[in-house]
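With one protein chain removed, the remaining protein chains of the complex are shown where they sit.
The block that comes next holds chain A.
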Amino acid sequence: MNPSGNIGVIDQNGEEHLATAIHGPSVHSDNPQERIQARRLRIAARQESRRREALGEYLDGKKENEEEQSKSYKQKEESRLKLTKLLLCGTELVTNIQVATDIREIHRRVEEEEIKRQRLEKLENEVKTSQDKFDEITAKWEEGRQKRIPQELWEMLNTQQVHCAGLIEDKNKLISELQQELKIKDDQYVKDLKKQSDDISLLLERMEEQVKNAMKNFRQELNHIEKAFELERQELLSSNKKKWERALQAHNAKELEYLITRMKKVEDYEKQLNKQRAWDCEEYNTIKIKLERDVQILEQQLQQMKATYQLNQEKLEYNFQVLKKRDEESTVIKSQQKRKLNRLHDVLNNLRSKYAKQIKQFQEENQSLTSDYKRLVGQFKELQRAMRHFTIIDAEKFRDIWLMNEEEAKALAQRAFDVDCVINVQHLGLPWKIPDFWFLKNVGPISLQQRKSAAQILEELLLQTEEDGTEEAMSEDESYLDLPEQVSAKTTKRILMLLCDESGFLIESKLLSLLLPLEKSECYLLRLDAIFSALGIESEDDLYKMVNFFLRYRAHRLSSAKSTSVNTERTSLMSALECLSMLSQVDRKSLVSKSEVESIVEQEALQGGDYERLADRELREKEGLSSPRLIHPNDVLKILEAFVMGLKKPKDVRPVPRVKKDVRDNSRDSEYWASLAMVIPASKQSLWDALYKALEKYYLVLTQRAKLLMENDSLEQQNAEMQSLLQQYLQAKVNAELQIPPTQGFRLPTK
C-alpha cells in the first residue's frame, strides 16, 4: 500500500543492523566486520534496486523471498555470534579467577620451595657451627682437667659457661625464628583462607553477574530476532497484499473482456437460430407430404399382409393338429421307454449286486486259498524238514544196511576164499594167495571223493606251512601226502602271500576293516578267500592251476632273460627242473628225496660257514621251484589277468555238476555189488565145477568101496560065526562019539 514507508522501515532496520554490527561483535575484529559491512552494502544495494523495481515493475517473488530469508537468517547468525562471544568472554572472566589462583599457587609453591631450601641450608649451617662450638667447648674441658690452679680453673669454667650460654642462645634464637616463621605461616593460612573465601565470593558474584548479563543479552537478542521476523512478516504481508490486488485487477479486466465477447457470441447464435428455424419449417413440410404418401402405400401392404396372414393361420392350425397327434404318440413311446429304462436299471442293479457278491466271494476264496497256500507252504517246509531228516536217517539206514550187507557179503566172500584156499591148497596142492580187490577194502557206501574247495586247501596250506617252520623236513613228507604233487607247499604259500599282498584291490574295503584285528594267518586266509571268490577260483584244481600258471609264467620270463643275467646257468637249470616238475607228475619219492636232500643240506649249512650258505641258497631255490623273489610283484597283476582270461572258459560249465552234489551217485553200486558177488572168477568156478565132478566121481568110487568093505566085513563075520559053529560042532561030544570026526576032513585054518 505504502511502499515508501515500508522501505523506510527496512532502511531503518538495515541501519540498526549496521549499528549492532558495529557495537556488537566489532569490539575486537577487523576482518569479520569488514565482511559484515560488505554484506550490508550488498543488501542495501539490492534493496535500492528493489525499490526502483517496485516503483516500475514487479519482480519475481522468488528473489525477494530469498533475500527476506537471508535477512532473518543473518540476524540469527549475528545474534548467535554475539552470544557465543559473550558466553566465551563470560566464562573467561569467571575462569580467570581460577587461573589467577592457580598461578598464585604455583608462585607460592616456588617460593615455598625456595624458602624450604634456604631454611634447610640455614639449619645445616647452624648445625655445623654449633658442632664446631661444641667441639671447642669439649676440647676445653680436656684442657681444664689439666689445670691445677683454682683461679685458672675458675676462669676457664667461666669462659666455658659463657660459651655454653652463647651456644644455647644461638639455638634459642633459631627456635624463636622458626616459631616466628610458623606464626607467619599461620597468619598466612588465615589470610589464604580469607583470600580464598573472597575469591569464591568474587567468583559467585561474577557468575551471577554473568548469568544476569547472559539472560539480558539473550532476551535482547531474542527481541532482535523477533523484531526481524516480525518485520519480515510485515513485508511479506504487504507484498502479498499488493500482489493480491494486482491479481484482482487483472481478474476484473479479464472478466469484462469475457462478458463482451460472450454478448457478441449470443447475438451471433440468435441469428443462426432464426435461420435454422426457417429452414427447418420448410423441411418439415416436405417430409410431411412424403410421409403421408408412404402411409397410404403401407396401408395397402397391410391389407395384403392380412390376407396372407389368414391363409397362414389356417395352414398352421392344421399343422398344429398334426403335431398334437404326434406329441401324443411320442408321449406313449416315452412312457414305454421309461418303463424299459426302469427295467434295465433293475437288471443293472441286480447285476451289480451279483458282481459285488462275486467279488466278495472271490476275495474270500482268494483268502482261503492264500491261507491254504500258506499252510501248504508250511507243510511243505515241514515236509522238507522231514525229508531232510529222513534223508539223513535214510542215509544212515542205507549205510547201516550197506554195512550189514557188505559184512555179510564179505563174510561170504571170505568163506569162498577160505573154501578156495582149502581147495587149492589141500585138494589141488597149489599155492594160494588172497586176491587183492579194491572193493574188499571198501567199507561203507561208495561215494565219489568230494573235490576240496580252494579255501579248505588254503587253510590246510597255511596251517601246514606254519607247522613247517618248526619241523621242516619231518613233517613235509607227511603233509605232502594229501597234496597234489605238482608243487611244494612252501612255494604255493609264497605265491599266495604275494597274491594276497598284491591284489588287495579285489577285497572289499569293509572286509579289510574287519580283518584288521585278526591274527596274521587268519587274516591272510580270509583275504585270500575273498580274492579267490573275486577271481572265480573255487576248487583245488583251480588253485593249483593258478600256481602252475604262475610258475610257468616265471619260467617263461626266466628263459627269455637268460642271456643277460649273471647266474644264467643256475636259472636255466631251475627252469628245466620246473618244467619237469610241472609237466610230469613228479612222484612222491622224488619230492621226499628232495626234501631229504634239502634237510641234509640245511644241516650242512648250519654246520658250515658262509661259503656253504651260497650252495644252500642255490639248493633252496632249486627246491622251492619258484622262490617268489624271482616273481616280481609288479608282474603279479599281469599274470593274474592272463590267468583269469584263461580260466573263464571252463568256469561256465561248472555249475551243472554242482547241483547234483547231494544226490548220491549210485552208478557204481551195482558194479560194486556185482563185483562183490563175482569175487570168485568164472575160471575158478569152472575149475570148481570140474573139481566137483571129479570129486563126485571120486565119491562114487569111495561109496562103492565102502559098500564092498561092508560086504567084506559081513562076510568075515559070517565066516567067524561059521568057524565058531564049526568049533562047536567039533568040540561037541557027538564028535567023539562019531567014528570019523569031521575035523579030520579039513584043516582048521590057522591064522
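Criterion: a contact is a pair of C-beta atoms (placed from the backbone, for glycine too) under 8 Å apart; a residue touches a chain by one contact, two chains touch by 3 or more; residues count from 1.
What we mean here is this: contacts and distances are computed from a predicted model.
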Omitted chain, identified by the protein name its UniProt record gives, among "Exosome complex component RRP41-like protein isoform A", "1-aminocyclopropane-1-carboxylate synthase homolog (inactive)", "Dynein regulatory complex subunit 5" or "low-specificity L-threonine aldolase": "Dynein regulatory complex subunit 5"
Residue of A:45, A:99, A:120 or A:184 touching the missing chain in the full complex: A:99
On chain A, residues whose C-beta touches the chain left out of the figure: 28-29, 31-32, 35, 84, 92, 95-96, 99-100, 102-103, 105-106
